[in-house]
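Dropping a structure here in structure tokens format, bear with me for questions.
Right, chain A next:
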Amino acid sequence: MDLFTLVSLILIIAMLIAAVVAAELKDLLSAAVALGVVSLIVSILFYILQAPDVAITEASIGAGLSMAVLIFAIKHTERWEK
Partner candidate 1 sequence: MKRIVAAILAILIFIVLALAFVKIPFGNINLSDYHYYNPITDKQTSDSVPQHYLVDGKKDTGSTNIVTAVVVDYRGFDTLGEVTVLFLAATGVGSIMYIFEKEKRRKVRRANAVVETASQLLFGFIVLFGAYIFVHGHLTPGGGFPGGAVIASAFLLLYLAYPRFHAEHKTLNVAESLAGLTFVIAGLLGLLISGSFLYNFLPFGVPTYLFSAGIIPVIYVAVGVKVGSELTGIVDAMMGVRE
Partner candidate 2 sequence: MMVQPVLLIALPLFFAFLLPLISLWSKKVLKYVVMGVMAFNAILAFIVLIEALKAPIFDIIAGFQPPLGIVLMVGPLGAFIALVINVAAFVISLYSATVTKEPLLKYYMLSLLILMGATGMVLTGDLFNLFVFLEVTSIAAYGLASYNKDRKGFEGALKYVIMGSIGSSFVLIGIAIIYAQLRTLNMLDIATRLGEMDPYTKIVAFVSLFLGFGVEAEMFPLNAWVPETYDGAPHPVSAMFASMSAKSGIFALARVIFTIFAFSNYLWFVVIMGILTVFFGEIIAYVQKNIKRMLAYSSIGQMGMIIMGLGIGTVLSVQGAFFQMFSHAMGKALLFIAAGYMIYAAGTDRMDKMKGIGRNPLIGIPLLIGILSIMGMPPFIGFYGKFYILMGGFQQGYYAIIALFLAASIVEVAYYARFIKIAFEKSERKYPAPNIWVYAPLIIFAIIIVLFGIYPKPVMDILSHVAAFLAGGA
């Protein structure tokens, strides 16, 4: 197993964990942050798959803006899922 496969595997497993955490958490604010982590890992994966422009987009939109939009939405509504 070369380094590339190893790093990708670690990242993918971390991404899956973050995604499951985002789905399971009752605290929506933390869930939004977990989603941001998913996006961040996806953007790293894009980068090591040699797609730097997609990586920039994913990092700024996925991890930055969409998380902010989610957090604003939570601010307008409720933090805890019933």
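How were these candidates chosen? In short, all candidates are chains of the complex that A comes from, given by their letters.
The rule we apply is simple: a contact is a pair of C-beta atoms (placed from the backbone, for glycine too) under 8 Å apart; a residue touches a chain by one contact, two chains touch by 3 or more; residues count from 1.
Fair warning: this is a prediction, and the values are worked out from it, not measured in the lab.
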Going by the contact definition at the top, pick out the neighbour of chain A in this complex from 1 or 2.
-> 1
For chain A, which residues count as touching candidate 1 in their complex?
-> 51-53, 56-57, 60-61, 64-65, 68-69, 72-73, 76
